[in-house]
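Here it is, the structure, as structure tokens.
In this view, the complex is presented without one of its protein chains, the others remaining in place.
Note that the chains are named A and B in the order they appear, and that numbering of residues resets to 1 at the start of each chain.
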Amino acid sequence: MMRLELVKRPQRSALFSALSPFIAFALTIIAGAIMFALLGVNPLTAFRIYFVEPVSQVWQLHELAIKAAPLILIAVGLSVCYKANIWNIGAEGQFIFGAIFGSAIPVLFPQFEGPLVLPLMLLLGMVGGAAYAAIPAFLKTRFNTNEILTSLMLVYVAQLFLDWLVRGPWRDPQGHGFPQTIQFGDSAVLPELMPDAGRANWGFVFALVAAVLIWIMMGRMLKGFEVRVLGSSPRAGRFAGFGLSRMVFFAFLLSGALAGLAGISEVSGAIGQLQPVISPGYGFTAIIVAFLGRLNPLGIIAAGLVLALTYLGGEAVQSALGISDKVARVFQGMLLFFVLGCDTLIHYRIRLIGLALTKPEGAAKLEAAPKLKEAR
Amino acid sequence: MKKLLIALMTTTAALSLAASAEAADKLKACWVYTGPIGDFGYSYQHDQGRLEVEKALGDKVETAYLENVSEGPDADRAFERLAREGCKLIFGTSFGFMDAEVKVAKKFPKVMFEHATGYKTGDNLGIYNARFYEGRYVLGQIAAKESKSGVAGYIVSFPIPEVVMGINSFMLGAQSINPNFKAKIVWVNSWFDPGKEADAAKALFDQGADIIVQHTDSTAALQVAEERKLHGFGQSSDMIKFAPNAQLTSLTDEWGPYYISRVQAAIDGTWKPDNVWLGIKDGAVKLAPYTNMPDDVKAMAEATEKKIAGGWNPFTGPIAKQDGSAWLKDGEVADDGTLLGMNFYVKGVDDKLPQ
Partner (left out) sequence: MDITVNILLTIATAATPLLIAAIGELVVERSGVLNLGVEGMMIMGAVGGFGAGYLTGSPWLGLLAAIVMGAVFSLLFAVMTLSLATNQVATGLSLTLLGLGLSGMIGTSFVGQPGVRLPNLDIPGLSSIPVVGKLLFGQDPVFYISIALTAAVMWFLFKTRTGLTLRSIGDSHASAHALGIKVIRYRYLSVIFGGACAGLAGGHLSLVYTPQWVENMTAGRGWIALALVVFASWRPWRVLAGAYIFGAVWIGQLHAQAFGIPVPSQMLSSLPYLATVVVLVLISRNKRLTMMNTPASLGQPFVPDR
């Protein structure tokens, strides 16, 4: 009988901290190669198209930025929540409400134009996301209601509300009855960064700025310290005079505002109008991004780009090699598992018990003792 | 294992090299689907059309597709990717792709684009659609003949013109047989949720409907009809295998012939952007074999189908709107623009249209 045993390292291993993403990537490549070979596709070709092609063409780099921007923006906010041990998994709903609030200006006041429109929209977007996130925060602090579930349930409500809005009151009267709002006016559209080269817009810049600001806050400011203390030990936090309820609101409002900003940036930048579906699940994917980036804002930038790459690569192999999009999803799932698993090495040493060759004699003897006890 | 892998890699590499050298003089036709091709409904039928193209045109054509493409920025990228990867003719199969396709078509003037169910065209962007409402009129007549309670249950997805048009046409057909015919309507707010569709069918049967019509994609509602020994109609594909005793007929989408003709035109160099709305007479809207009904009903359905194929439009006046106000005068035929933007019910529909 073989089994795994973890031995806690005295402190986190700097070596594995740096190496583990690469080990995970190598494992994914091996497992992926086997999968592609079983599907009858040359793994080398598949990997070239999956990982290299998307980053070797300028227009694809822009697409990468577009796809990564909302993921990074949302995940950075969520990382603060998770660090504080507060479980907001309803970012998808906050994303939608940010989009709705921000879109109110171009939809309801289309004649209002000028340089003020866009900042106001972005601000309203953040307000919308934060307001929607305030609901689970309020319920948690006031009634002690589990925030994982309330925030998740509110996602479905937000989706249906948006659906009602664009099919009903906000529907474009000239749109042949189709469920869309009017197209936003020019001053309500988030400009592209380099219009000649590709479609990437300012949303990506917002994401980078937000990540850096949160990184500074978490590492250099008292608030960040408060988040970490309350997250790892609420009791110690209370002794230090930090309020748990205040922290719940802070984390929810912050992550909600960032998700809302992502929502309005997406609608005003990449879509140009409200429609029944505005997100292919960014709010949920961002949760994975947050963990892939180890809840570190700078790590999240990298993780967001990697995850965006797997989407782009997945589409590329689909169109070039006829590999179904399910394969891409399985591939993403494998990558996540390997990354999560390899990160274990940062904090733990792994020992295989039952393989006598792998350990020194003394250790084997020491471990044989509890085994005997078990047998009895 | 490693050796095996290397062997596999080298052989497949050789194969793919050979394949790409050969591909140069083929026309590459590509499709973008909004759902998974495994939905056995809307996207599935489009993909069947793609497979028919491959079969009919053989080595003159190469096809590719992207499935599960979300309507939004992902759609822009999907079309751009296909255009850049050498697709010469690209079909976007969902209404939500309209603006993405317009944008990308402008950027790639040499690539031919076609968009299903939209209304925006361009120099290299054509549109195509199918007159499903024609088939729904026939369904309405059959329902009115076969129903004992005089009430049908109608399961619908989203209130878009296409769906509203279908409800209206169905009711006009039913009322032409039984002026007092009623339909109970349930919006499930999804194209595809088998469980919810089954539950909706059960609720409708429990409230006295004895025949089920759907404008959603799964076979679940028909399976409920089969269990309850009642009847219903299939949607998108022929679902007789799922409900051998319950399916009266099925309203199916047949995109194959259209796709073949368009790809052929592209190969011949005669492709021009088009604006077509195909119906029963073009073979794009088909009614699956009539089953589980007496011969006279079958004969009636076939006669109506023929009449429509001959050019008669179910939306021919006199028709009043739901509130009783006049819409079409005697003999007046609805124009396509009104139909494509339809957001009102005709008289006799017992539901409030979500506004």
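Everything below uses one rule, namely that contacts are C-beta pairs under 8 Å (C-beta built on N, C-alpha and C of every residue); 3 or more make two chains touch, one makes a residue touch a chain.
Treat the numbers as computed from the prediction; the structure is a model and nothing was measured.
**Q** Based on the whole complex, identify which of B:A56, B:I177 or B:A203 touches the chain you can't see.
**A** B:A203
**Q** Which one, B:K60, B:K120 or B:K241, makes contact with the chain that was left out?
**A** Here the residue in touch with the unshown chain is B:K241.
**Q** From the list A:L152, A:L190, A:A207 or A:L321, which touches the chain that is not on show?
**A** Reading the full complex, the residue touching the unseen chain is A:L152.
**Q** Based on the whole complex, identify which of A:D163, A:E226, A:E266 or A:E315 touches the chain you can't see.
**A** A:D163
**Q** Which residues does chain A use to touch the chain missing from this display?
**A** Residues 3-4, 6, 8, 82, 87, 89, 139, 143-146, 148-150, 152-154, 156-157, 160-161, 163-164, 167-168, 284, 287-288, 291-292, 324, 326-334, 336-337, 340-341, 343-344, 347-348, 350, 370 of chain A touch the chain absent from view.
**Q** At which residues does chain B meet the chain that is not included here?
**A** Residues in contact with the chain left out: 36, 38-40, 44, 153, 184-190, 192-200, 202-207, 209, 218-220, 223, 237, 241-242, 350-352, 354.
As a convention for this text, only the chains that are shown with their structure count from here on.
**Q** State, to the nearest whole Å, the distance from the C-alpha centre of chain A to the C-alpha centre of chain B.
**A** Going by mean C-alpha positions, chain A sits 35 Å from chain B.
**Q** Which residues of chain B touch chain A in their complex?
**A** 5, 8-9, 12-13, 15-16, 30, 36-37, 64-68, 70-74, 76-78, 80-82, 84-85, 95-96, 99, 119, 158-161, 164, 189, 340-343, 354-355
**Q** Sort out for me which residues of chain A touch chain B in the complex.
**A** Touch list, chain A to chain B: 33-34, 37, 40-45, 57, 59, 63, 66-67, 160, 163-164, 167-169, 176-179, 199, 266, 270-273, 275-280, 312, 315-316, 318-320, 322, 324-326.
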